[in-house]
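One protein chain omitted, others in place.
A, B and C label the chains in the order they appear, each numbered from 1.
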Amino acid sequence: MKKHNHAALLIIDMINDFNFTYGNTLAAKTLEIATNIYSLKQKCTKEKIPVIYINDHYNLWKADLEKILSFCQNDKNNEILQRIKPTDRDYFLIKPKHSAFYGTALHTLLQQLNVDTLLLAGIAGNICVLFTANDAYMREYSLIVPENCIASVDNEDNLYAIRMMKNVMDAKIFTYQENTIMSTLFPS
Amino acid sequence: MKKHNHAALLIIDMINDFNFTYGNTLAAKTLEIATNIYSLKQKCTKEKIPVIYINDHYNLWKADLEKILSFCQNDKNNEILQRIKPTDRDYFLIKPKHSAFYGTALHTLLQQLNVDTLLLAGIAGNICVLFTANDAYMREYSLIVPENCIASVDNEDNLYAIRMMKNVMDAKIFTYQENTIMSTLFPS
Amino acid sequence: MKKHNHAALLIIDMINDFNFTYGNTLAAKTLEIATNIYSLKQKCTKEKIPVIYINDHYNLWKADLEKILSFCQNDKNNEILQRIKPTDRDYFLIKPKHSAFYGTALHTLLQQLNVDTLLLAGIAGNICVLFTANDAYMREYSLIVPENCIASVDNEDNLYAIRMMKNVMDAKIFTYQENTIMSTLFPS
Partner (left out) sequence: MKKHNHAALLIIDMINDFNFTYGNTLAAKTLEIATNIYSLKQKCTKEKIPVIYINDHYNLWKADLEKILSFCQNDKNNEILQRIKPTDRDYFLIKPKHSAFYGTALHTLLQQLNVDTLLLAGIAGNICVLFTANDAYMREYSLIVPENCIASVDNEDNLYAIRMMKNVMDAKIFTYQENTIMSTLFPS
């Protein structure tokens, strides 16, 4: 019945202090995808696809972006944040748990933006991204996953999560490139 | 089974621009209750009862307290905000709709604070407070309502909402006074 | 953007044992609206508007329609059930609390049926119907309320709830009649 799909780009947990086991490993991998996500974000902005950051709040609760940034900022994420820090144009929501839908206004925001398709980017691929994907799937969003915009501590886990999003949640998997034409990705 | 109740004070939509029909009427009534809520808040802080502001975000979404304040602040609410502005000690959450539980992390925050009893204060009594009360009741929180800390545009509506919280949601209704001993209010 | 509205009729708590204070009063009023609801239901079926019963499960949990009926059936509701008992064509869901959306698959069912508009009927108007209406409104459904298909113990409470659905939740209120043309009611 619907003619056009309306997508949004979800950027998950990229503001991260990496203060956990294997945090350095994940920080290194996150730096690699940060460039891709930044480019994808630019393209989305150009094509009027809304960009939504959704992020752990580091138990600050009353937290806002500046407080989370000042809590998180350190040597490990300095370069990442330079590339991927939210601007005033981006939406910014906090989440208290793994999934971006649990205990957040994400679904309401997406409804108001008339969005039915989600581009998923961020970390960790096998935890917060995967469980966000499943919650999105249960709410009947279509999923598009740029595989080079997702990272996990372990590469096998990352591949496994991507395979799962493909097989279990009907996600369309693609490799993002600067010349990707976003509209070709959307389900018809 | 549980021996002690753990309460939290919920302050609903008190950061308000009153830019709606009858906004001036509600602003005047809100000023009256602001003094009571401020006193109640002081007492709660003294008795280690956590204070949680939950507030409309005026469609800012990425909003933080400062942005909401700067968006809202005007002649109508100047005095109210002087009395009741959140401090760094208070929790601050945004809500996208009437109920403080819909599309928010409130339930998760209350779980982490080990809270099973809610003190409800704020505006409007017959809309956001009432629907928050029902959502709290469905989640099996006990409710305590200081009737002089709640206001609605219309006094009849306010009384009706309070009666409804009492009769339908088993809320304990009381008139807050400076010498109120909080612990006597809690369900045994 | 959307051209056509898709409605569903929600019939709330009409399978009821009326074993509570003022149960006889509500049973008498429910009998009056049962005839209207039955007629409305026939019309909906004719116009391909899905009919969804959603009902308290009387703490049976594993409950199905037959078990709930056999638990509930008594002298007070005999005539009501004769008029309004669900058939095999109707959807039937149970709800654990006041609102038809809390702890139920209603939202998912409505998504699958492509429904964006709800006709609300049933009891009690000032409790389960009202709180269902608010939950529907927060989820951005349009509401249509046939005022003679809703009953509460107290007539004033019923009128108050209807006024609230109109003023706070933008519900369209109308008096159902056999010659009502449903499509004229839908928001354009």
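As a convention for this text, contacts are C-beta pairs under 8 Å (C-beta built on N, C-alpha and C of every residue); 3 or more make two chains touch, one makes a residue touch a chain.
Predicted model, so just to flag it, every value in this text is computed and none were measured.
K.L.:
Among C:L31, C:L93 or C:L159, which residue is in contact with the omitted chain in the full complex?
P.N.:
With C:L31, C:L93 or C:L159 as choices, the missing chain is touched by C:L93.
K.L.:
For the chain that's not shown, point to the residue among B:Q111, B:N155 or B:T175 touching it.
P.N.:
Answering carefully, the residue with contact to the hidden chain is B:Q111.
K.L.:
Identify the residue among C:L31, C:A105 or C:L159 that touches the chain left out of the display.
P.N.:
C:A105
K.L.:
Can you name the residues of chain A that touch the chain not displayed here?
P.N.:
Residues 97-99, 102-103, 126-127, 131, 134-135, 137-138, 160, 164, 168 of chain A touch the chain that is not shown.
K.L.:
Please identify, in ascending order, the residues of chain C that touch the omitted chain?
P.N.:
53, 61-67, 86, 88, 90-97, 102-109
The rule is short, and it goes like this: only the chains that are shown with their structure count from here on.
K.L.:
Chain B-chain C contact: same residues or different, taking over half shared as same?
P.N.:
Shared-number fraction above one half, so same.
K.L.:
Based only on mean CA positions, could you tell me how far chain B sits from chain C in angstrom?
P.N.:
About 31 Å separates the centre of chain B from that of chain C.
K.L.:
So the centre of each chain is just the mean of its C-alpha atoms; given that, what is the distance between chain A and chain C in Å?
P.N.:
Using C-alpha averages as centres, the distance is 40 Å.
K.L.:
Give the residues of chain C that touch two or more other chains, as numbers and ranges in rising order.
P.N.:
Expected reply: no residues.
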